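With one protein chain withheld, the remaining protein chains of the complex are depicted in position.
Note that the chains take the letters A and B in the order they are written out, and that residue 1 is the start of every chain.
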Amino acid sequence: MNPSPSLLCEHPFLKGMSEPFIHKLSAIATHLSFKAQSYLFVEGQKADKFFLLQKGLVALETYFPERGILVIQTVGIGHVVGWSWICPPFLWHFSARVIDPVDAFVFDATCLRQMMEEDPSFGYEIIKRIIPLMLERLQATRLQFLDIYGPPS
Amino acid sequence: MARFGSNKFKITKRELQSILDALKRKGFKTIGPTVSKDAIVYEEIDSLNDLPIGIGDEQEAGSYRLKKRTDATLFGFASSPHSWKQFLFPAQEKIFSIHQPTEKTSPPLIDPSVRQDPPLAFIGVRSCDLQAIAIQNRVFLEGPYSHAGYKSKAKGLFILAVNCAYPSATCFCSSMGTGPRAKSGFDLLVTEILNGQKEPFYLIEAGSSQGEEIIAQIEKTDATEEDLKKEKDVIQNAEKQIHRRIETQGIKELFYNNLQHPRWEEIAQRCLSCANCTFVCPTCFCSTLIDIPKKAQEIERWMVWDSCFTLNFTHTPAGSVRKSVLSRYRQWMTHKLASWIDQFGISGCVGCGRCITWCPVGIDITEEAEIIRKTSPVKTPS
Partner (left out) sequence: MDHLPDFPENPFIPKPFVIEEKKRESPSVFSLYLRPIDQLPFYFLPGQFNMLSAIGGGEAAISIASDPTNPHILIHTLRIVGNVTKALSKLDKNDFVLVRGPYGRGWPIDLVKRKTLILVAGGIGLPPLLPLLYIAQKNKGYFKNLILLYGARTKDDLLFMPLLYKLKAEQIITLHVSVDRPSRDWKGQVGTVTALIPSISFDNKETFVFSCGPEIMMRFMARAFIQKNLPKEHIFFSMERNMKCAIGICGHCQLSPFFICKDGPVFPYEKIEHLLTVEEL
């Protein structure tokens, strides 16, 4: 069942988006819950969904030979989980495993891309909101790997 | 504080010697200038004959020479590689010793080093150095905590100051407002006045009740109008001999606005980070505390001079904060001329010129300040 427009526009990502655009999104959205330890998506699979986290915590992980599966970063409330749906080859780079039970708006990414192509002003409203999140994620990732906590234990 | 100095007297070298003798009788350790290894240093003196009689100096950036004068002045020179800080704030001073009893459960016993040294009398302090002593008094004594060792030495201090008559080429006290005429901070003030072929004579005034007490005991005559005129000439001639200067208007903002000025790079290429300037500077006060094992079960903690030019002077666990010579030179100069003002309400520089004379590569703080001011992208009022 599609989430109602009034529910969607409460999400901080969609704040300030015009009613017609919210309606467009509502048509391609589902409101899903994910149990702990389940996967939103798996590395290598087709990236055909846009996940907007409403509640919960997700770990982005990948497989290291000899080290096993390690978490690269965790993503929380308000964030977009996974960007691979935006650009070719549209394949997930990492897996997303649920740590704390998740409620998310899940959009059909293939339809979303098409809608953005057909209506550039709609497309711009989406990109305008994605870019600050990517920037924040990039800054945080840079800091994460700068080893800021001083001399090694 | 009552205003002294209105009564000026005329005395000869003999009376000056009797002042020295009176101070020694009172138990003072008299310290004054004397020649040692081709330099004028400050050491304990017994009589005025220990002074550099008829000796003058020639100073320039990175150069210091003594020269023979054609007269018999006692104070015919400018600053020396020594400053008076080494007596109030010794290069090495024991703070306490701690004894660990062999019985491990007994607590250690701390013995604070309380020395009963004789009070000090400084003979021949120039105006720049008077200001330097006042500055170090502020650093070490004002504030919620004071340096106990410094306090005990400064408390009994007697100062016989001398108006500078022969500033050197590196002096710039006049632009710092610290000389050449001494205005305050002394017990006695003397001006040496040349007297043709005869020995120089001296005009003397008291600057404190202690000074008055000493003057009362010696033979003297009142200074005449002519004497006072000669004194004025000495001081005016001294002022004319000072050519170096620093513009102090807005100097704090000037340096705060130019922490990334390209000139620092230029200076860093010359600076050897040898720390000479911090050792000869009469106001530099940096130190460190070290623990030294003396014998079994006994450790001493000493305070020793340190310098901001050392690599690890300021660091965090991640390493030195000022790895480059540029950053350390910048720290020294901007502290001395700018941030010192925010810390203590006055400049840290007294214009004595020692840092210019004793820099092995001749870096001139007045020249660098002028270049930065002239090329500052932010205009500072002057």
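Heads up, the rule we're going with is that a contact is a pair of C-beta atoms (placed from the backbone, for glycine too) under 8 Å apart; a residue touches a chain by one contact, two chains touch by 3 or more.
Just so you know, these numbers come straight off a predicted model, no measurement behind them.
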(Q) Using the touch definition from the top, which of B:70, B:102, B:197 or B:260 touches the missing chain? (A) B:260
Q: Kindly state which of the options B:254, B:303, B:350 or B:363 is in contact with the chain not pictured.
A: B:303
Q: Touching the absent chain in the whole complex: find that residue among A:14, A:59 or A:86.
A: A:59
Q: Name, in rising order, the residues on chain A that touch the hidden chain in the full complex.
A: 57, 59, 61, 68, 70-74, 76-79, 99, 136-137, 139-141, 143-151, 153
Q: Quickly run down the residues of chain B that touch the omitted chain.
A: 1, 95-96, 98, 100, 104-105, 107-108, 110, 112, 137, 139-148, 151, 154-159, 185, 187, 208-210, 256, 259-260, 285-291, 293, 299, 301, 303, 306, 308, 312-318, 321-324, 326-327, 331, 334-335, 338-339, 342-343
